[in-house]
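All protein chains of the complex are present and in place, except for one that has been dropped.
Now for chain A:
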Amino acid sequence: MQYQSQAVAKPYFIAAIALFVAQVLFGLIMGLQYVVGDFLFPEIPFNVARMVHTNALIVWLLMAFMGASYYLVPEEAETELYSPALATLMFWVFLVAAALTVAGYLLLSYSTLAEITMNKLLPTMGREFLEQPTITKIGIVIVALAFLFNVGMTILRGRKTVINLVLLLGLTGLAVFFLFAFYNPVNLVLDKYFWWWVVHLWVEGVWELILGAILAFVLVKTTGVDREVIEKWLYVIIAMTLITGIVGTGHHYYWIGTPEYWQWWGSIFSAMEPIPFFMMTVFAFNVVNKRRRDHPNKPAMLWALGTAVMAFLGAGVWGFLHTLSPVNYYTHGSQITAAHGHMAFYGAYVMINITIISYAMPLLRGRNAANSAKSQIWEMWSFWLMTISMVFITLFLTGAGILQAYLQRMGENPQPFMVVQEHISLFYWLREIAGVIFLIGLVVYIASFFVGQNDPEATTAN
């Protein structure tokens, strides 16, 4: 750690991991409800578990993005953070807001939560991923603005690197597009049209800039490859991301009442969305192959390469699988979508955040470069357990989705939704088992922070 103020990142990372645990536990509850329909009913109905599952994910990814920014921006800018106190204050505001919101989901009925938070004044609740009470959304905007101000001022007075500028662009886009969460007309088509400006332009747009910047930072640090080379790659990757991804939003505009020309625009542009992810894979392996030194933090390298591969598979390949409109006609809103969502979020955003946590945490905890060998072995086990089980979660959901599309939408005698769900329950059971393995991997990951704490640091001795 080169600058004292980078330390504010630590609580962000810890809270992120805690929310990750909550996300996975509620994922397991939902997975079980898929096959044991009355599990925890009516105390925790499926929709409540799902809100906790998805909202915890969103909040922990945002927390980790912020932690990553507070860590890497001062180091890139070669100056202390503009205001560490503001960063710490915003951490607590964000954490308390998130905790209160989740408590509201679990302890109150959703309609009661809507009532006491006065949703009717400015109705924004009850839309997928944007379930948070309006007051929470306003809180998110305040935290985001304070965060942008803090990071922006730091960059302004320090060295302006490409990594910092791309990161700031991504974070600014994140804040700007979130504002569409406040637009909720009665007209459902308009509602859905601009809802995607938050959801798609986040995960298939500006978040990829953040991903690219964090990946570039970790690769600069761990490989010692010339910054010029890495920055050129970064520009090319994010150029392709936005060139394909912005109009690629059209792949959500096939069947929601929008004009049919979107089937062409959406299919063609989103078919090219895997390109930047493939470039990212080539980039990461290229840079690691050309490394000028062997960094002693092996898990960080593993997570970085893992991100590049899994993001390509999850976002690129599994996205392409159902993005062409003639295919999507049958798969839209099926378990295929769920399969893609799981591996894409894990491969791109979960893994990039674990990458930066893996790189930064040893330094934040007072190590020179890396954890002990024992801790690293645990962490690498957790990588394989979580990554392989996520591959299987995705494969089982894909199997379920193919059967669902066939039985419900393509076969001779299309069957009702619930009948089809019974037919494919085997795949849901297998997905749940894979989910338990994922949880074990997560426990091993957390354990890696505690094992071998008193052992000496790992070295690169070959």
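Please note the rule applied: contacts are C-beta pairs under 8 Å (C-beta built on N, C-alpha and C of every residue); 3 or more make two chains touch, one makes a residue touch a chain; residues count from 1.
Operating definition for what follows: contacts and distances are computed from a predicted model.
Peer 1: For the chain that is missing from this picture, which UniProt protein name fits: "Cytochrome c", "Alkylation response protein AidB-like acyl-CoA dehydrogenase", "Branched-chain amino acid ABC transporter permease" or "Anti-sigma factor"?
Peer 2: Its UniProt record gives the name "Cytochrome c".
Peer 1: Return the single residue from A:E78, A:E260 or A:D455 that touches the missing chain.
Peer 2: A:E260
Peer 1: Which is it among A:K192, A:R291, A:K374 or A:H423 that touches the chain not included here?
Peer 2: A:K192
Peer 1: Quickly run down the residues of chain A that touch the omitted chain.
Peer 2: Touching the missing chain: residues 30, 33-34, 36-38, 41-42, 45-48, 50-51, 110-111, 114-115, 119-120, 123, 125-128, 131, 162, 184, 186-190, 192-193, 228, 231-232, 235-236, 238-239, 242-243, 246-247, 249-250, 253-260, 262-263, 265, 329-330, 332-335, 337-338, 408-410, 414-418, 421.
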